[in-house]
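One protein chain is absent from this view; the other protein chains keep their places.
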Amino acid sequence: MIGVISYLVFFTTVASILAIAVLGLNLQWGNTGLFNGGVVAFFGAGAYATLILGGTPQADHLGGFELFYPLALLGGMLAAGLLAWLVGVLTLRLRHDYLAIATFGVAVAFETLMRNAEGLAGGAKGLRGFERPLREALGDGFTYNLVFLAFVLTLLIVVYVFLGRLIRSPFGRMLRAIREDEVAAKSLGKSPSRVRLTAFVTGSVIMGLAGGLYATFYAFISPQDVLPILTFQIWAMLIVGGAGNNAGAVLGTFIIWGGWTASGWALSRFAPIEAQLYTGTVQFILIGMIIVGMLMWRPQGLLPERLVVSQSGKPENKHKTGSRR
Amino acid sequence: MIQSLLDGILVGSILSLGAIGLTMAMHMLRFANFAHAELLSIGAYAALVFDGLFSALFPPLAAAIAPLSLTWALSLAIIISMAVTAGSAILVDRFVFARVRAIGGELSMVFASFGVALVLRNLISLIFGLKTQLYSQDIVFAVVISADPLLLVKPDQVFALVAALVIMLILHLVLSRTTLGYSLRAVAENPTLAQVSGIRLSRMIALIWIIGGGLAAVAGVFYGLTNQISPVIGRDLVLPIFAATIVGGIGSIYGAVLGGFLVGIASNLALVILPSGYSPAVPFLIILAVLLIRPNGLFGEARE
Partner (left out) sequence: MNGNSMKRAGFAAGLAAGLMTLGNAAMAQDCTTKIGAVLPTSVDWGRPIAETAQYVVDQVNEVGGVAGCQIEMVLRDSQVDPKVGVDAAKALVDLDGVKVLLGAVSSGVSMPILTSVTVPAGVMQMSCCSSSSAFTTLSEEGKTDGLWFRTFATSGVQAATGAMVAKEQGITSIAIMYKNDDWGQDIGRIIAEDFAALGITVTGSVALNDGAPSYRAEVTEALRGQPEALYLALYPKEGIAAVREWISLGGTQKMIVANALKSDEFRDSVGLQFLGDTLGTDTASPRVASADAFVTQYTDRFGGAPNGPGLANSYDATMIALLAMEAAGADATGDEIAAAIPRVTDPNGTPITADGAGFAAAVDVLKAGGTVQYQGATGNVRFDANGDVSAPAVIWGFTEDGIEEKRYVSLEEVDAFIASMN
């Protein structure tokens, strides 16, 4: 029983961290219509910067500034924000499939840099030498995980509430106005490019926070953590949960990550012994089929966006997830 | 330097073949199909199966066509493989994409294609195993075409390039000279108007998959011939093919051809400038550079 609780605490921590990143993406895609194909670059920037700033000195790479943990985490968010600003200035005027591939390229370039620049980030063997905050006081075990979960959940709630307010604010309305009809928004004297950049940077800072927490939890980060599969996972969570809806984003995260891990567990337990070696492959087939099935059954996501409009000037917006261009 | 350029062109022809199908689907069906590169895997494995079958049934066919490592059996297998791959593409469209298209938006399609890619890739590895396979164990030596500067080309690669160019020419003629081509282009320009003038959309969609699948099969076999076959062909090639499509401009077949060569050359030349560890980033830096100057790719049109 204690094992089950211990596992659930662990699972919830990882899922909550991912949920924060999904919320960041929801601001960019769900509310602003920016197709960010490079989520993992901003997540990774947060993770690497947090460990570099907060870690102990290491002989062979940059870092070991031993900053006070909250400062290191803020530094990680800042790093993600700076990267997003740079990328945003260069690419946000692109049409969205072009934007997707351009940002995807940024993520690949980020991973490549981390893998090769040993002096900067430890190279392929990754970045270590980070002391988890409060480890001395709490030890390494269940208590630590419980306290860390509380910390992560608090931040998840803070981000959730912040985004909820942001979306209901005049700024949030402007985001949706630009998403739906850029020309109209422009004609009303708004500056779409500035607003979009703000949303892009804000979303990326939130992803950077998620990355920082992720690296803190494992006290380690390596190029293997920032492969494109993570971008895909985070997108799948948003699409399944419901783009444009924050509650949906969180729900989608728990469902996809839960399904991802539970399918592996179930196969290891119930598949016949001769088939055990093939379960990894079978699991990927299942994951693919779940995603396809979901899109065939409910493409708008489990909790679709509820449009907050003061007066409806448009016909019903049925195909939320993709009809804009 | 010149060698890298040459290598780039030879590798690029395979990317071009893949990119043509992708750009057509992206333009006419309006979604980024991440499963497209899996069609190359299907093509490569289908050819492997029929190559083995033909060689076993008619041993004389197993002889290589000098100076290539390509056998008569494999040449026949390519044709069957084109049909198998086109058929699979139509099936996937019928069972998945058509349904998602009916109820979901563009992004649903993109993610559905991701899911389809995962399923196809892992089905292939379940059936054929994870190991690397080859059409022919022989290694055909490269031919020296110039001693100073030293220039080497492999006959198989030259064959792949020439064949790819011929196929592209045929495609060009079909699209620009036949009624079929006109209909296809009409659908691409304006689907609603095309339907009004009596073109059946479903038939055109099938045609896109036939062309895209057939070309992908050829690209897959050529890739297998000049490199090797493994279940992750799709995963390894999906990004370069996308890069080629985007650089060329979505919807432009000529752009896709050029894009393929550009990406091939760029990734070969990159090593002259950068340490080889950084090479995966190079195609994307090219994309970024192209898009900064031309936001819709080289031959793409703004589409609102």
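A few remarks follow.
The first chain written gets the first letter, and so on, giving A and B; residue counts start at 1 in each chain.
To be clear about the criterion, a contact is a pair of C-beta atoms (placed from the backbone, for glycine too) under 8 Å apart; a residue touches a chain by one contact, two chains touch by 3 or more.
What you see is a predicted model; the values in this text were computed from it and never measured.
Touched by the hidden chain within the whole complex are the displayed chains A, B.
Checked against the hidden chain, the listed residues A:71, A:124 or A:150 yield one contact partner: A:124. Contact with the chain not shown here comes from a single listed residue; of B:52, B:277 or B:295, that residue is B:277. Of the candidate positions B:3, B:75 or B:195, contact with the unshown chain belongs to B:3.
What subunit A contributes to its contact with the hidden chain is residues 3-4, 6-7, 10-11, 14, 115-116, 118, 123-126, 128, 139-141, 144-145, 217-220, 222-225, 227, 229-230, 260-261, 264-265, 268-269, 276-281, 283-284.
Residues of subunit B in touch with the missing chain: 3-4, 7, 10-11, 122, 125, 130-132, 134, 137-142, 144, 152, 154, 223, 226-228, 230, 232, 235-237, 240, 267-268, 270-271, 275-277, 279-280.
Simple rule for what comes next: only the chains that are shown with their structure count from here on.
For the pair subunit A and subunit B, the distance between C-alpha centroids works out to 32 Å. Contacts from subunit B toward subunit A in the complex involve residues 26, 32, 96, 99-100, 103-112, 114-119, 121-123, 125-126, 239, 242-243, 246, 250, 275, 277-278, 280-281, 283-285, 287-288, 291-292, 295-297, 302-304. Partner subunit B is touched in their complex by these residues of subunit A: 35, 90-91, 93-95, 97-98, 100-102, 104-106, 108-109, 111-113, 115-116, 232, 235-236, 239, 243, 278, 281-282, 284-285, 287-292, 295-296, 299-300, 319-323, 325.
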